[in-house]
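The structure follows.
Apart from one protein chain that is not included, each protein chain of the complex appears where it belongs.
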Amino acid sequence: MTRRKLEENFFRVLMLLSIIIVAGSFFLIVGTIFIKGVPFMNWDMITKIPGGGFYIGKEGGVLNAIIGSLYVAGGATILGLLISIPVAIYINMYLGSRNVIANSLRIAFDVLFGIPSIVYGAFGFLIMVYFGIKASLLGGIVAVTLLVIPILVRTLDEVILTVPKELRDASLALGATRWEMSKVVLRQIRPGIFTAILLSFGRAIGDVASVLFTAGFSDNIPTSLHQPAATLPLAIFFQLGSPVEEVQGRAYASALILTIVVLIITVLSSWLAKRFSKNKIQ
Amino acid sequence: MTNNPHISVQHLNVSIGNNDILKDITINIPNKKVISIIGPSGCGKTTLLKSFNRLLDDTPDVKITGKVLVDGENIYDPKAEVTHIRKKMGLLSQRPYPLPMSIYDNVAYGPRLHGRPKKVELDELVETQLKATGLWNEVKDRLHAPATRLSIGQQQRLCLARGLAVEPEIILGDESTSALDPVSTSIIEDLFIHLKQKYTIVLVTHILRQARRVSDYIIFVYMGKIIEFGPTEELLLNPQKELTKEYVKGFIS
Partner (left out) sequence: MLLLTISSVLVVVAIGIGLYYKSAPVLDHASWWHLLSSSEWKPLKGLFGFLPFIMGTLWVTGISIIIALPLCLLSSFYITEYAPQRVRKILVPFVNLLSGIPPVIFGVWGVLFIIPLIQNHIAPHFVEFSTGYSVLAGGIVLAVMIFPLIVSIVCEVLNTIPKELKEASLSLGATKWETIRKVYIRKATPGIIAATVLAISRAFGETIAVLMVCGNNADVPHSVFDSGYPLPALIANNYGEMLSIPMYDSALMFAALLLFIIILLFNIISRVILARLERKLAA
């Protein structure tokens, strides 16, 4: 009997240790970034673009990358929304939410969701080559849009499914067309749409592999879709590879910027999600 | 009533969060008899039952004060060994919950926890308990089939056999026939009547007919308090308290 008690206590301790490691790794990571990044943070980093010789230690900041990332992520999210909202509506309002076709489509999007970003990057590159697009803002947006569509469709689908069936079911509508019912549903799920936007924006802004081949890199802020665009993750990556310590330090600061941005987005989106599903039983 | 009650509840109070579920319960459960706890839904019958084997311990926000003495020892004593206490009682829930293993392993689960029985002893034990609940002939050829393949009535009997395998002293039943068809129900009721020769049986039920058929004593609980307690026939045909009269009114015709 004591052996059983010992066993129980032993595993209890083990479990506690595990959860501390798992949950604690968040603090470890963010903490490391903070500690290493803060010493190199200054206003220049976020307000200037790289001067000549930035990568060997001279003046400048990563404004090009910040703006570039915002453009790419923003563009991809907008484009993604334009495609995903109709798709989510179609699956739920026109196909009926729970039949074989709808579910197989859902599986297809789940599969798309699981494809790693590097494959989207490679595929985006293929498309660019096919259409003769150079590595540019446009290229980056196309590749990231591909990445982001499954996330949007999945989130929107989940959100639409929380709307009560009677509201969704077009056949119950008193003479309204499916399109009009769709508009009603969309209005209902507005906070959910915001959550979806935030989620995909957060993913888009932090991803490297999809923009690696497709967006190019530049020290300047792009002024047209055909110019190459710097992205923050890539900027971090390049700076980190520099032999100059000052530049490496700037990489940490850039990482800090990216971390803060993404954390804000994540916290915002889960706060929204919680507010939105107030009625869900935990 | 015997002088040596098997379970003696003294000033038991149970509250979950801000709700007082059981208020100042004091009752003695006599030895080797069948006692039914009756009362309207939500008045604390199941909570009272679960307080006997400390199954309430894990409920969030639960507060328990008072004593529950089993064989003279307070099971809520901080030094008490929970697994030991629970071994003394077998619990039968409303719906059968066979463990995700074979029929044999279900019955052997308890004995294996508490010792290292040899295969021969285990085989005997399994057979004995399955015979005791009338299942043996129905399952003896498929002891190693998954327990979930049995019908609901068989599953409930399996759960009973499983509970008996740890050699408890007390059997607790929480509306244990409410999910069963009439035939299975009467098999289980007969089992209870038969088993009281060896065990003290406490049942929660909302079927008065069942309470009358099976039990020696009845406890009537209302809004977390014990209203009345007495021998079956007396309580049902000649209730003393108003509330009891109201509740059993429909039954006496």
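Letters A and B name the chains as they come in the text, with residue numbers starting at 1 for each one.
Going forward, a residue touches a chain if its C-beta (ideal position, glycine included) is under 8 Å from a C-beta of that chain, and two chains touch if they have at least 3 such contacts.
Predicted model, so just to flag it, every value in this text is computed and none were measured.
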> Of the residues B:86, B:157, B:196 or B:212, which one touches the chain left out of the display?
Replying inline: B:86
> In the full complex, which of B:5, B:44 or B:163 touches the chain missing from this view?
Replying inline: B:163
> On chain B, what residues meet the omitted chain?
Replying inline: 53, 55, 60-61, 83-84, 86-87, 89-91, 93, 95, 97, 99-101, 109-110, 113-114, 159, 162-163, 166
> Please identify, in ascending order, the residues of chain A that touch the omitted chain?
Replying inline: 4-5, 7-8, 11-12, 14-19, 21-23, 25-30, 32-33, 36, 83, 86-87, 89-91, 94, 105, 107-112, 114-120, 122-123, 125-127, 146, 149, 153, 202, 205-209, 212-213, 233, 236-237, 240, 251-252, 255, 258-259, 262-263, 265-267, 270
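One rule holds in what follows: only the chains that are shown with their structure count from here on.
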>> From the mean C-alpha coordinate of chain A to that of chain B, what's the distance rounded to whole Å?
In response: 54
